[in-house]
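Note that one protein chain of the assembly has been removed; the remaining protein chains are unaltered in position.
Letters A, B and C mark the chains in the order given here, with residues in each chain numbered from 1 onward.
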Amino acid sequence: MKSLQPQRSDKFTFGLWTVGNRGADPFGLPTRPVLEPVASVRKLGEIGAYGVNLHDNDLIPIDATSADRDLIVRDFKSALKDAGLVVPMATTNLFTDPAFSDGAFTANDPGVRAYALQKTLAAIDLGVDLGARTYVFWGGREGAEVDAAKDPVEAIKRFRDALNYCCEYVRDQKYELRFALEAKPNEPRGDLYFATTASYLAFIETLDHPDMVGVNPEVAHENMAGLNFLHVVAQAIEAGKLFHIDLNDQKFGRFDQDLRFGSESIKTLFFVVKLLEESGYDGPRHFDAHAYRTENADGVWDFARGCMRTYLILKDKARQFREDAEIQALLAEIRASDAADEALLAPYSRGSLAQLRGRQFDRARLASRTLPYERLDQLVIDLLLGVR
Amino acid sequence: MKSLQPQRSDKFTFGLWTVGNRGADPFGLPTRPVLEPVASVRKLGEIGAYGVNLHDNDLIPIDATSADRDLIVRDFKSALKDAGLVVPMATTNLFTDPAFSDGAFTANDPGVRAYALQKTLAAIDLGVDLGARTYVFWGGREGAEVDAAKDPVEAIKRFRDALNYCCEYVRDQKYELRFALEAKPNEPRGDLYFATTASYLAFIETLDHPDMVGVNPEVAHENMAGLNFLHVVAQAIEAGKLFHIDLNDQKFGRFDQDLRFGSESIKTLFFVVKLLEESGYDGPRHFDAHAYRTENADGVWDFARGCMRTYLILKDKARQFREDAEIQALLAEIRASDAADEALLAPYSRGSLAQLRGRQFDRARLASRTLPYERLDQLVIDLLLGVR
Amino acid sequence: MKSLQPQRSDKFTFGLWTVGNRGADPFGLPTRPVLEPVASVRKLGEIGAYGVNLHDNDLIPIDATSADRDLIVRDFKSALKDAGLVVPMATTNLFTDPAFSDGAFTANDPGVRAYALQKTLAAIDLGVDLGARTYVFWGGREGAEVDAAKDPVEAIKRFRDALNYCCEYVRDQKYELRFALEAKPNEPRGDLYFATTASYLAFIETLDHPDMVGVNPEVAHENMAGLNFLHVVAQAIEAGKLFHIDLNDQKFGRFDQDLRFGSESIKTLFFVVKLLEESGYDGPRHFDAHAYRTENADGVWDFARGCMRTYLILKDKARQFREDAEIQALLAEIRASDAADEALLAPYSRGSLAQLRGRQFDRARLASRTLPYERLDQLVIDLLLGVR
Partner (left out) sequence: MKSLQPQRSDKFTFGLWTVGNRGADPFGLPTRPVLEPVASVRKLGEIGAYGVNLHDNDLIPIDATSADRDLIVRDFKSALKDAGLVVPMATTNLFTDPAFSDGAFTANDPGVRAYALQKTLAAIDLGVDLGARTYVFWGGREGAEVDAAKDPVEAIKRFRDALNYCCEYVRDQKYELRFALEAKPNEPRGDLYFATTASYLAFIETLDHPDMVGVNPEVAHENMAGLNFLHVVAQAIEAGKLFHIDLNDQKFGRFDQDLRFGSESIKTLFFVVKLLEESGYDGPRHFDAHAYRTENADGVWDFARGCMRTYLILKDKARQFREDAEIQALLAEIRASDAADEALLAPYSRGSLAQLRGRQFDRARLASRTLPYERLDQLVIDLLLGVR
C-alpha cells in the first residue's frame, strides 16, 4: 500500500541512540557492534526518515578535543546533506558520566550543577549548529532513592534556575530554539523529580520565559505509571505545549522497555495518532525506542521500518474512522445536545446564574440517556482489526 | 506519651463519608449500620478531631426538600457547636447518582453539565453556611473507558468552564472560599482526566482566577500510579498551591484502598509529615480513609484514632530527625558546597556566562565526591524503627 | 462475515452475574434494572451463546425457602430448554454476605468455615442438578489487609481441608464434576491468598484428589499483577489443568475492570485465542465481564455480542497466521535446529554426559545467530491490523 511508504513529509525522526543502541542491558553485554553516526544517517535516509536527533555525546565523545569535534561535525553535516536528513532536535547527555550520579541540575554539589550547565550550553550550540529548532531536557539523574538526602522543594528551584539560565542564553544568542521537557516516573533513579508530563506543564508556568518551553511526552514513560497517554498528550496540546513527542511502546508498571511503536498499546496509540494528525501538530514524530536485544545489526532497520509502518497504518485508520458513516452517526447521536441545555452553560453573570438556578432538572431523565459506548468501542476494535 | 494525644491545634479532620463508610465494596454488602452525621460529629469531638468535612449528600439527601434541608443543617450546626468542631472543607457528590454516569462537568450532555453546576453552587452555599473555607473538586466520573466517545481536549475545556463559573460565583457572592482540586488516575472510571495532582497544577494556571485555586493531593491516589507522594506534595508547596491534603494509605498499582494513614508507606509518609510540619502548611490534616470492612461500629473509632496517632508519632520523629546530631552532621557533609562553584551559578549575564565557560571541570573529581546515602537512609530506618 | 456469527459449537458462555450486572460500583448506584435469570437465558440463546453459568445466589436468593428454590429451578430449567442453553459451570457466592467479611474457607471463625462448606455443598447440588460439569472456586474474601490477624500458612491448610472435603463429597455422590480454582491478586481484600493461577497449580498437587482439580485463569486477574496471560494459560495447559477459562480484559496494575473481551490487550489475547484453539482445549469460552456502567439494558447485549465477535475475529486471525507463507517461513528459520546439537540434549546418562562435556562450544557463533523477531512481530501487528 503506497500510503504505508514513509515520506519526508511524515516527519519521522529517530535518535542516534535509538538505532545505535547496542543491546546491552542491566544483565547483559552488548549484542550489536557500534554503529557510526554517519552510517546511521545514511541508512535512515534510505528508509524514508525525515531527521535524526542526538545527545551531544552520541556524536561527540565526552573527552573529544575541539579539533576532534570540528572534524566529526563536518563529516556528520556532510552525511546529513547526502542523506537528505535534518536534525530537528538535540539534547544533552547528563546521565551517563559518574559525575552526574546524583543529578545534574539538581545535584547537591554546585560544581556538578555548574558543569551540567556548561555542558548543556555547549550542546545547545552544537544542536543549533546542526539546525535543531527543539532542545529536549530529560533529567535522567534528577531524582532520589534517599529522600533524606535531597530536598525535593529545593530540587525544583535548582531545576528552574538552570532552565531560566538556558532560556536567557538562547535569547541572548538569538537562537531560534524552543525547549521541550521530558518526564519519566523512575529509572534509573528510584523516583525521578517531575515524574509526569503534567508535572512539567505545571513547572513551565513558573519559568521566566514560559513561552519558550513546552513538553516532550513519551509513551513508555507515562505507561510506566499506568497513565492514559492519549489524555497526557491531549492536555499538552490543549495547553499549546506539545513541542515534541517521543513515540515508542511499553507495558504498564515495569522497567523502561522502549519497544517498537505500536507493538503493545494498539488502541491507545491509534487515538494518539488520530489526535496528532487532527490537532494540527506539525512537529517531528520521533521514535525513541530501540530494537530487541536479540536483533543483529540488520534487525535494527526492521525495527525502524516497523515504527514508521505502524504509525502510517494507524494514521490511515484515523482517516477511515472519520469516513465511516456508522461510526460518525453513532458519534453524532452520542454528542447530540439540547440548545436549551447549552444555553444554561453561558459564562457566569447574575442573569445566567438566575437561569441556571431556576431550572428544574429531572435526574432520572438525565440518567436515562442512551450511551452506546460498547457498540462504539466494538466498532473501533473492528476498525483496528481490519474487519470493517 | 502526651504528645500522641490529638489536640484541636493539630487540625485533624475527617469526612462524614470516612467514619460513616458502611463497609460495602464491589463484591459485598454493607457490614456496618448507618452512622448519623450528628453522631459522627459528637464522636469526632470526643477523640480530639478539629473538624469534619462533607459532600452535600453526606448531610442532605439528594431528594430532600428545602424544609428538610434547613432542619438537618440546624441540627448539624448545633452538634458542631456542642462538639467544638468546625467544617473547614466541603465538596459536592457528582458521582453517585446515575445522572453522572458519564461525567459531570465533562459529560457530553449539556443538561448533565448544567445540573452538575447547579448542584455544585448549592453545595458551595451549604459549605459556606457551615463555615468552610476550602472547597474540594474531585471529578469521580470525569473520565472515560471509551476514548472514542469523549474528546479529551474538549473535556479540559468543559472542566475549565465549570471552574471559571464557580470562581466567578464565589467572587460575586463575596465568599471567603478557595478551591482545591483533587486528582486520581482511575477508578471508578477506566481513566480519569487530570490523573495526577501535577495535572491539576498545570490546569490551574489556565483558569481565569488561578489564585483562588490550589490542589488537594491524596496519598492513595498518587500511590495508585506508583508516584512518590513526597515529591507530589513538594511540587504543590513550591508552587504555593497546597490548599488541602488527603491523608490515607495504599499499596501501589491497585484498587483504591483508602487505608488508615501510615499503615503501609511508613518511610514516605514520615517525609511527608516532616515536610508538612516544616513548610509552614497550616491547613487541615484531613484523613480521607475508612475502616476495614471487617470492623464493626466501634472499630471505626479505632481506625480514626490510629490515623491521628500515627501522624503524631511521625511528627515526633521529624523533631528527632532535626535534633539528631549524627544525622545532621551527615546532612551537613552531604550538602556542603564550595563557594567558588556556587558563584558559577549566578543568574545569566554575559559576565556570568564567561565565568562559567571559562571553568575547566574535572569530571573524575566531581564523580569522586562521597555521597553516604546508604548510611543516611539506615539512620532514617533506625529512627523510624525506634532504635536510635 | 459468516465465521463471525457465534455458533453453539463455539461454546461461548456468560455468567448470570455478567449480563445481569447492574452497573453499581464503589462510587455509584446501579444504572440498570434487575435482569431476571430467565430473561438472561432467553436473550443469551438468541445471540448465539452456548451456555450460562451462575453462583448459587445469582439464581436462588440467599434466604429463599426450599419451596422457592424448587420453583425457581423449575422455571430456570424450562427457560434453558427453550433457549437451547446448558449450564456448564456453577459456583458459590462466598463473598457478598457480611458473614464472610473475613473469609469463608480461611476465616478464623470455624462457624464461618462450616457455613461456607454447607453453602458450597448445596450449591454443588444445585449446579449438578442444572447439568454443570465444572465447579469454580473463587475465594473473594480469602485474604487479608492485616497480616497479623490471619496466619497465611494456616489459611492454606484451611483452604485445603475445604477442598478435600468437597472432593470427597463429589466422589461419594458420584457426581461427574471437576473443580476449577480461580486466582486473583487483590480486591476486594488488600491481598488475596493464592494470588495467581500458578499459586493454585502448586496447591492442587497437595490435595487428596489432585486429578479432580484444575484452574480457571482469568485475563483481568493476571493482568492486575501485570503478568503475561498467555504464559499463565500455557503453564496450565502444559500441566493438563486448564479446566475452565474466564475471558475478559483489563489494564495492568489497577482495579478489577472486567472489560469486554479483547477491548484492551489485543496482541496478548490473539495469542491466547490461538493457543486455546490449537491446544485441543474443548471447554467453554466463558466471558466473565460486564458492560460499562454507562450502558443501559440494551447495551448489555452489545457488550455480550462484542465479546464473542472479537473472539471469532482473533480465531480467524490465528488461522491466517497458520496459513501465512511469509510468517511460517520466518518461523521455520527461527526454529531451525542442528541435529548434532539436538543430540547433545539426550536425557542424562554417563554416555550423554561424556558427549556434552566433550563438545567445544563457540560462544561467538552461538551469539551470531539471526533472530529476526522485530520482523516477525511486525508481521503479527500487520496481521492483527488487517493489512496483510
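Quick note on the criterion: a residue touches a chain if its C-beta (ideal position, glycine included) is under 8 Å from a C-beta of that chain, and two chains touch if they have at least 3 such contacts.
Everything quoted here is computed from the prediction, not taken from an experiment.
Taking the complete complex into account, the chain left out of view touches A, B, C.
Annotation: of C:Leu4, C:Ala24, C:Ala239 or C:Val387, C:Ala239 touches the absent chain (contact as defined above).
In the full complex, subunit C makes contact with the omitted chain through residues 62, 97-99, 101-102, 108-115, 117-118, 121, 145-149, 152-153, 155-157, 161, 164-165, 168-169, 172, 185-186, 191, 193-196, 198-199, 201-206, 224-228, 230-232, 234-235, 237-239, 253, 267-268, 271, 275, 279, 321, 327, 331, 334-335, 337-338, 341-342, 344-345, 347-348, 350, 353, 356-357, 359, 361, 363-364, 366-367, 369, 371, 373, 376-377, 379-380. On the side of subunit B, touch with the chain left out of the figure occurs at residues 1, 4, 31, 226, 251-254, 260, 262-264, 266-267, 291-292, 294-296, 298-299, 302-303, 305-306, 309-310, 313-314, 317, 367-368, 370-375, 377-378, 381-382, 384-387. Where subunit A meets the omitted chain, the residues involved are 23-31, 95-98, 100-102, 140-141, 145-146, 185-188, 190, 224, 226, 251-257, 259, 292-294.
We take it that only the chains that are shown with their structure count from here on.
Note: centroid distance subunit A to subunit C, computed from Cα atoms, is 37 Å. For the pair subunit B and subunit C, the distance between C-alpha centroids works out to 38 Å. The geometric centre of subunit A is 29 Å away from that of subunit B, both derived from CA atoms.
Contact with two or more other chains is made by residues 97-98, 101-102, 145-146, 185-186, 224, 226, 253 of subunit B.
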